[in-house]
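Rest of the complex left out; these chains stay put.
Letters are used for the chains, namely A, B, C and D, taken in the order the chains are written, and counting of residues starts over at 1 for each.
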Amino acid sequence: MSNQKAKKWLPYILTAPSLVIVLVFVVYPISSSVLRSFRNRETGSFTFEHYQYFLTDPLQRANILYTLEIVLWTILFTIVASYFLAIYLRFSKSRISKWMGMLTLLPRFIPGMVAVYSVILVIRDSGVLNRVGLLFGQEWKLGWMFNEKGIILMNLWFSIPFATLIIFAALSGIQDSIIESAKDVGASKWQIFRSMILPLSYKDGIVATTFIFLGNVGSFTTPFLMGGNSPKMLGIALYDQFNSYMDYERAAALSVIMFLICSFSAVVYIYTNLKEQEWEKGR
Amino acid sequence: MEEKIKVQINNLAKIYPNGDGVKNVNLEIKEGEILTLLGPSGCGKTTILRALGGFLDVTEGSILINNEEVTHLPPEKRPTGMVFQSYNLWPHMTVEENLSFGMKLRKISKNEIKRDIEKMLAIMSMSGSEKKYPNQLSGGQQQRIAIARSLLLKPAVLLMDEPFSALDAKIRMQMREELKRIQAELNITVVFVTHDQEEAMSLSHRIVVMEKGLVAQVGTPTEIYDNPESKYVASFIGEMNFLELEGEQVAFRPEDVLICKQDEGEHIGVIQSVMLLGHYASITINTGKHLVKAFIPRNKTQNIQEKQTVSFTLNKSITYKKGA
Amino acid sequence: MIETEFNKAANSPIANPKNSLWISLKEGIQSFGKGLNLRRFYHAVGKKKFWEFIIFSVFLLFFYGPLLNTFILAFANTYQFPAVVPQEFGFQWWEFVLSQNSLVESIATSFLLAIITTVVALLVCLPSAYAIARYNFKGRKLFMFSFLLSNAFPKIGLYTAIGIIFYRFNLMGTIAGVVIIHLINSMLFMIWLPAGAFRNVHRQQEEAARDVGASPMRTFVQITLPLAAPGIAVASMYTFLGSLEEAQGTLLVGFPEINTMATSMYGVILDYPATAGAVFALILILPSILIIMLFRKHLVPTEIGKSMSGK
Amino acid sequence: GEESKEVVTLWAGGSDNVRIAMESVTDAFNNSEYGDKYELELEYILSGSGTQGLRDRLLAATKAGETETDYDLILLSDSEYTSYVAEGGEDILTPVDFDKVPNAARLKSSVAVGEDYIVPYRGTTVVLAYNSDTVLTPPQTSEELYQWIKDNPGRFAYNTPGSGGAGSAFVTTSVYNFMPEEALTSQDAAWKEEWTQGFELLEELHPHLYQSGGSVVYPNKNQGTLDLLANQEVDIVPAWADMVIQQIGQGTLPESIKISQITPSFTGNIDAMGMPAIGGDKDGAHAVMDFMLSEEAQGILLDEMAAIPLIDASNLESENSVLLEGLDVSSFRVTSLGTLGTELNEKWDQEIAPLQ
């Protein structure tokens, strides 16, 4: 009997160390930040003023919208491109596709700063692209630096390989015979995508989307090195609060706002992940 | 059965980059027959079937269905229907959606679809399962729906790639009979692939025995069982004993071994094992040089025990040259 | 104006020998453009291959073009507008970068930190991963998602809040403090990936070991762990490389006492011209390349993709 | 032996070129005769890295009541001194015992504030850096500069004031040129009222500045504008004199880049050393201060970061001396705005940055 009891507690004992770390170094600091975000700087009394500031100040609101805009475009482009790539990787049997499969793995391991730096050297107005253009007598000033275009491009550099990997893994779980039988009954490529591939893999698409969302809302390095002066992405706005204005209460409030935005996406993720549809049960 | 030719395969070859594949395949498949491709793993059965279905580019030769060349058409443009070994159904669609998917693509009216599905489910003894998802069906039921899905589109030829091999023995048996019944009822042409000779024997009108990418023999089950043209075919279809006698190979079936009283038989051996297999028993006799397998009806097993010495004669045998 | 500048340079009879390289490059590209008749290519290789080639080229250019460019620049002494290829190659910036003793020190610190982080992460996370994979305990999903949620809070905000705790425990500017930061960054994948790996170890294989007389602990060490090793190795690699590249948190809680390659890179990127940054980028990327070579057998795209989605 | 040496910790912060120079000075100190007795260690806080700045760290430690810290010696500019005192009180630094810093006698210039508490060791100022190939006659006055900017749209850039001193100097002088000179060294919030005119000017200049992708861009960090200059995307930028000179020497800025000062000049700084009261080893700190004013140390600073020497430079041989010619430390405009500086930046962020 004691054996059984031990078994019941074993999983909790095993998870305890990581749980403690999460509680002490993640949950606790986050909670104290949340508290702080409601505190007046001087008096220490309860206040909504910091939230009010971010939600009413036109500049700060522009920052929030700007961030969301960048994230949404990033996700849109990423998902389209990743599906395209993943489908190619899944269904092409050529050697090139094997190579590409391997090559999609690597960007994950490239230090972010190096990647941003490298891309800047290519796309800035005096970058490699324009220099090559000049070889042909063309001015290729892309004008992608210091605005959302560069940030989105850079985000794509990071997120396409990542999303492709996840979707590719999902597509690998789809049996050939599912696709072949659809072909057999006369479905076109688009119909196969819409009726077979998409419904069988959309959950993983959402997983990828969530991670991209989380990663981009608070991203710092990319907008710091590539972004313009205004509006700013929230990661930079937050950094300003700490670094330039040293307003820790406002910073906490902005953190919480960003957290809420991210949680929205995390909740979508958790919801789709927990909800098993009828056809998935018992698999 | 009319002798109309439904499918004609002329000198078909499909060689994979690694050199494997099939070649010199010439076949005529008649309307309303079940033709089985039979052979061990890797002999190229699936390759031929997939070439018929349009899932492969053939290296050489041509395929005609209903006298029309289809060699280079994609699957969706061919009048064929395919049933795979497993994972046939689309797991995210109900039975009804599975069945109607192809029909909708053909712009068949809703009413007609509904009527056809009902009728087909009745034929398959699956009425009432429209709203179920594949994972709520047993393996056998899933395969029935898969067959139904293909049949609803009225294919000229139904292609089946080991459709029952993932099923339990009992259900497999049942499905075979079912398939025979449906095939007879609808008079469809079926190309069936299996590596199970019993399955091939029990449901085919004709069998194509394959060996390493080539056709070894084509014939009705009886023809092939009684007159295997080579040692390979002989050993593959049914059980076969081989004895080496005077430089020749004598082949005979276990049921043609007649166990005699005392020393009346031609050959003598010791009974090594007796295995009861339901209505008959399989007996292994060790003649010293060979192991001979014999089938005897259950009711004659009383007197037979392991380690007993017996003699036997052969009812019937075939002789092959060595090395054939 | 710029164009004439460029033509002048290119046509000048006393063309700077440094420039000859990019002149020949220019000619190469132009003749390539002429010779490569896309249409002819299309018909020569067929539609499918043609598109495959196009996709692959775009893919390579987008993902690897910039990195390659950076590599080249690392060996440039002079790289001034509008040259495509550096006017002068050499190791000037390598000398500059490597002559700073603080850098050598930061490399050592980086590796020390990465090793400690990886080991601690393994010790802390593997048991959790195993529990998630093998037991269906109450709160399992919640536990898994808690790591996701902790990723939803902005990193900078989190680090700053952690900083307050660190001050209290005197962890500011210490190795232990930085390790904790790196640890919480890596926990998500360090639990999810090995959990996937453990799940792929068939229960029968563990049970067979128990059956022949191995204790639970021995079974874990000798059967489960080796079988899950590829997945664990990949996760460790993530942690290791992640720790090497982490800069933001290290700066906030470890700087200036703890100096790593990544924090140095920050300064270099911000305060130096491209060529110096390129050297640093190359140095920073070297461990990644080495480790990827080492582990390439275990880097199965589908497997990694699957575990990253928490399956 | 090694163990008997007293360890002196020097805390500093700023751009990376300063770090490199200070590391060289540190090595030199440890190899000098002082090195027999003391061992100097450098803790360097890179600016713009998001980490807590030196001032905040020191204030936090002071307020926490710590006494035995390793803040033996810090580097701070005379303008920063004001804010240290404003928040930490007069006695945050220990007064300097000039008897223990004999080299101080050689100083040619002095600090504007806190003479008893800090010892200056180098000067630096913001200047105009321009491409002499395209700008034949650089603007001489601020008015000329503003006119040049309007005449040559897209060819001038300054970095965001929050991200580096060059941009900050441009913004500060543009605003304070309309105000009495004493405002530059005052932390009185009343002066904020008079910023309007300056901001109108900045707004007026805005559309004529460097553009990328169809809109005006203010680069980040001092290096950001220098990159634009190096890549011929702009022709004139405000920049720290030391950075420009150093990079011309390294070959990362083409030799066509020149510097010049305008009048009224951009703001500059005198950087100094101070001993926090909560630090330890005072004798060691004095030794380091003395060493910093030696010819050896001043030479290193001049060589490695083109710092303007504060002692008689005639004995110092350096390529950089030539380039620094004409930059007179004594005529530097010093700012000391304290928290007003932060507010200025914030106002800029809110009014100028969002302009289309």
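Heads up, the rule we're going with is that a contact is a pair of C-beta atoms (placed from the backbone, for glycine too) under 8 Å apart; a residue touches a chain by one contact, two chains touch by 3 or more.
All of these numbers come straight from a predicted model, not from anything done at the bench.
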| item | value |
| --- | --- |
| Chain-type multiplicities in the full complex (formula in displayed labels) | A x1, B x2, C x1, D x1 |
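By our rule, only the chains that are shown with their structure count from here on.
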Excluding chain A, groups that stay connected where the other chains sit: B | C, D
| item | value |
| --- | --- |
| Chain whose mean Cα position lies farthest from chain D | B |
| Pair of chains ranked first by number of touching C-beta pairs | A-C |
| Chain A and chain B, separation of their C-alpha mean positions in angstrom | 52 |
| Between chain A and chain C, centroid-to-centroid distance (C-alpha), Å | 17 |
| CA centroid of chain B to CA centroid of chain D, Å | 88 |
| Overlap residues in chain B, where contacts from two or more other chains coincide | none |
| Touching two or more other chains - residues of chain D | 48, 50, 220, 231-232 |
| Pairs of chains satisfying the touch condition | A-B, A-C, A-D, C-D |
| Parts of chain D lying in touch with chain A, wherever the complex brings them together | 48, 50, 56, 160, 162, 212-215, 217-220, 228, 231-233, 342, 345-346, 349-350, 353-354 |
| Partner chain C, residues of chain A touching it in the complex | 8, 10-15, 17-19, 21-22, 24-30, 32-33, 85, 88-89, 92, 94, 96-97, 99-115, 117-119, 121-122, 126, 128, 130-132, 134-137, 139, 157, 161-162, 165-170, 172-173, 204, 207-208, 210-211, 214, 217-218, 220-221, 225, 234-235, 238-239, 242, 248, 251-252, 254-255, 258-259, 262-263, 265-266, 269-270, 273-274 |
| Chain C - residues contacting chain D, complex | 2, 77-78, 80-82, 92, 96, 100-102, 156, 163, 167, 247-248, 251-252, 255-257, 263, 266-268, 270-276 |
